[in-house]
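Here the complex is missing one protein chain, while the rest keep their positions.
To keep things simple, chains are lettered A, B and C as they appear, and every chain counts its residues starting from 1.
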Amino acid sequence: MELDSLYQEVILDHYKHPLHKGLSSQMSVQVHHVNPSCGDEITLNLLLDGGVVQDVTWDGVGCSISQASSSIMSDLVHGKRVEEALTILESFSELMASKGSQQGDEAVLEDAVALAGVSKFPARVKCALLGWMAFKDAVLQAESK
Amino acid sequence: MELDSLYQEVILDHYKHPLHKGLSSQMSVQVHHVNPSCGDEITLNLLLDGGVVQDVTWDGVGCSISQASSSIMSDLVHGKRVEEALTILESFSELMASKGSQQGDEAVLEDAVALAGVSKFPARVKCALLGWMAFKDAVLQAESK
Amino acid sequence: MSLLDVAAIKADFPIFAKKMRNEARLVYLDSGATSQKPEQVLAAERSFYSEHNAAVHRGSHLLAEEASLAYEGAREIVARFINGQVDEVVFTKSATESINLIAYSFSNTNKGSFALTAGDEILVSEMEHHANLIPWQQLARRTGATLKWFGTTSDGRLDLSAIDDLISERTKIVAITHQSNVLGTINPIAEIAHRAHLVGAIVVLDACQSVPHFAVDVADLGVDFIAFSGHKMLGPTGIGVLWGRAALLAEMEPFLYGGSMIESVTMESATWAPAPRKFEAGVPNMAQAVGLGAAITYLEKIGMREIHEHESTLTAYALAGLSTIKGLQIIGPLDAIDRGGVISFAIDEIHPHDVGQVLDQYGIAVRTGHHCAWPLMRKFGVSGTTRASFYLYNDLSDIDALVDGITATQKYFKV
Partner (left out) sequence: MSLLDVAAIKADFPIFAKKMRNEARLVYLDSGATSQKPEQVLAAERSFYSEHNAAVHRGSHLLAEEASLAYEGAREIVARFINGQVDEVVFTKSATESINLIAYSFSNTNKGSFALTAGDEILVSEMEHHANLIPWQQLARRTGATLKWFGTTSDGRLDLSAIDDLISERTKIVAITHQSNVLGTINPIAEIAHRAHLVGAIVVLDACQSVPHFAVDVADLGVDFIAFSGHKMLGPTGIGVLWGRAALLAEMEPFLYGGSMIESVTMESATWAPAPRKFEAGVPNMAQAVGLGAAITYLEKIGMREIHEHESTLTAYALAGLSTIKGLQIIGPLDAIDRGGVISFAIDEIHPHDVGQVLDQYGIAVRTGHHCAWPLMRKFGVSGTTRASFYLYNDLSDIDALVDGITATQKYFKV
């Protein structure tokens, strides 16, 4: 079934056991993003130090795709230099825009390649991007401080 | 040609030689009406005395139908008692709403039966009614003075 | 327990011939968002364009004459359908525009019935669609008036317990939905309108979810304005209706300014044509009005009473079916009394978006999210719901498919 390309096992795992969920008290900035069409929300705390993502924690409500994607993202960028994190984000955005034509580079995206199937469901792309966009916004805000 | 039922000889005559056109100085009320869809306008002076239409004069710009109809109307109501004038008006309105199904009662409407053909052209009905509606409005205003 | 001949009705709607994902048939349970269109409506629009198309009201040629007759004929059909006067029917692009039109008319004047100032109150309810909430928030912001609202009871009814406080001499506008697009609740409008009129308030009814589904008679209801959209009642997109009492429309300031709504114009100022013209600036959505007329003719042929009974039967059956599912909570009244064919629900541990996605694999189209009623979601402590809504082309098998689909979803997500 087409559905299995959307809901891969690893996504359902992240959904049931999300990583870095629950907001830490230490942070450089906090951002809050919503998906206006479905009402999903995410709050994300970013701790940036010396150009390195020291910590990303988040909380919020959302569907399996948005929750799993936020979980994967927060784990992926953890400990990375900001430029590197933004490159990963770039690569993920591209995958999401690919309309099913790309698999994603596992060397860069790791678990996030499991979300490749989302790109075939245009209505779900913004679910997958919710956490990533919050992260991007947080980085911009932290850097302009 | 269908057109001849619209532009009867008597209409073209009234158009070229309108009656009571040119505003008199004596009047009970003056009204100004426009046909917003084509820009045609009429100014009408009514002199009412003892329940009798002593004088109706008018001026304005408009198509052959509206000019002829105003000419015929002003001549028809001249010297009539108000109730009688309003009855004629009633009968004319009915004719205009008849969509070509009525000929009009010549005993009541006299020359105005020549306008019967207008009722087959819905877009022209308001041309034919412009002067009549101005007259009606003038009567109402004069009576409520 | 009376049902329509759904097979015959479906045959009129070309979209039901379409195959959905996995070759599934279309189980369309999203009429609350927008309805499907019968052949008769498509044909009416086509015939307008291919036989009578011209700008209305402005020309002396044959096509302009025919177009005007078709457009004004549609107005007569609408007026008869809701038991209003022809000149009380204003064509807009949508219910959203209709409601905004009224709200702007209030800030376009400071005289008469439409004057609104600081200290005045506008009363809405917590179950309003954003379209019947934000225009009033903004009107309040522009004028300094205060927005108040009826709450919702936990079983999804309008909470009228505070009505004596909420409707007072300060109340100038009561804007309320006839039927909630989330809960399915049908509100006691006649009673509210009566109370509102005692204090001289203007009553605006959001009839988006009622006019398509049961007979609405403006004379009976006693409200001052009603707004609804054509696309939810088998009509085209891009057409809405505002009905208003003649005396109020006469008093009301225009909203959109432009051609065909004027009496006279100079460079400095303009005066207005009588209603409904003064509210219909520009070349109107003629083909869509004609299409809406055809939709109403279609609905009347089936019968609004019959449609309502049909939907009541479906609703009762669905409420029963859904309540057999473990872990499913219905958000809204649990009985079919004063309740339309819109059912929202939550499923433990599965987000509505995921429910909708799995159902879609079976050809079942439901709506998920906040349904443009975000405050109501907060009230019920959810970020969104899954919503199934019914219309004349649905039958019991569609509801069986829904119940089976939900069970399959739970299995898929192992809950």
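Please note the rule applied: a contact is a pair of C-beta atoms (placed from the backbone, for glycine too) under 8 Å apart; a residue touches a chain by one contact, two chains touch by 3 or more.
Since the structure is predicted, the reported quantities are computational estimates derived from the model, not experimental observations.
**Student:** What shown chains does the left-out chain touch?
**Tutor:** Per the touch rule above, the missing chain touches A, B, C.
**Student:** Given that one chain is not shown, which residue among C:68, C:100 or C:409 touches it?
**Tutor:** C:100
**Student:** One chain isn't shown here. Among C:33, C:69, C:199 or C:396, which residue touches it?
**Tutor:** C:33
**Student:** Taking the entire complex into account, which one of C:20, C:163, C:246 or C:408 touches the absent chain?
**Tutor:** C:20
**Student:** If the hidden chain were put back, which residues of chain B would touch it?
**Tutor:** Touching the chain left out of view, chain B contributes residues 1-3, 6-7, 12, 37-41, 61-65, 67, 121, 124, 127.
**Student:** Would you write out the residues of chain C that touch the absent chain, in ascending order?
**Tutor:** 14-15, 18, 20-21, 26, 28, 30, 33-34, 36-37, 42, 45-46, 49-51, 53-55, 58-64, 93-97, 99-100, 103-104, 108, 126, 129-131, 133-135, 137-138, 142, 147, 149, 229, 231, 236-239, 255-260, 262, 264-270, 281-288, 353, 356-357, 359-360, 364-369, 372, 374-375, 378
**Student:** Counting contacts across the full complex, list the positions on chain A that touch the omitted chain.
**Tutor:** These residues touch the chain not displayed: 34, 36-37, 121-124.
Please note the rule applied: only the chains that are shown with their structure count from here on.
**Student:** More contacting C-beta pairs: A-C or B-C?
**Tutor:** Counting C-beta pairs in contact, A-C comes out ahead.
**Student:** Which whole number of Å gives the spacing of the CA centres of chain A and chain B?
**Tutor:** The mean C-alpha positions of chain A and chain B differ by 76 Å.
**Student:** Averaged over CA atoms, how far is the centre of chain B from the centre of chain C? Could you give it in whole Å?
**Tutor:** Centre separation, chain B to chain C: 45 Å.
**Student:** Please report how many Å separate the Cα centroid of chain A from that of chain C, as a whole number.
**Tutor:** 37
**Student:** Give the residues of chain A that touch two or more other chains, as numbers and ranges in rising order.
**Tutor:** none
**Student:** Using the touch rule from the top of the page, what residues of chain C touch 2 or more other chains?
**Tutor:** In chain C, no residue touches two or more other chains.
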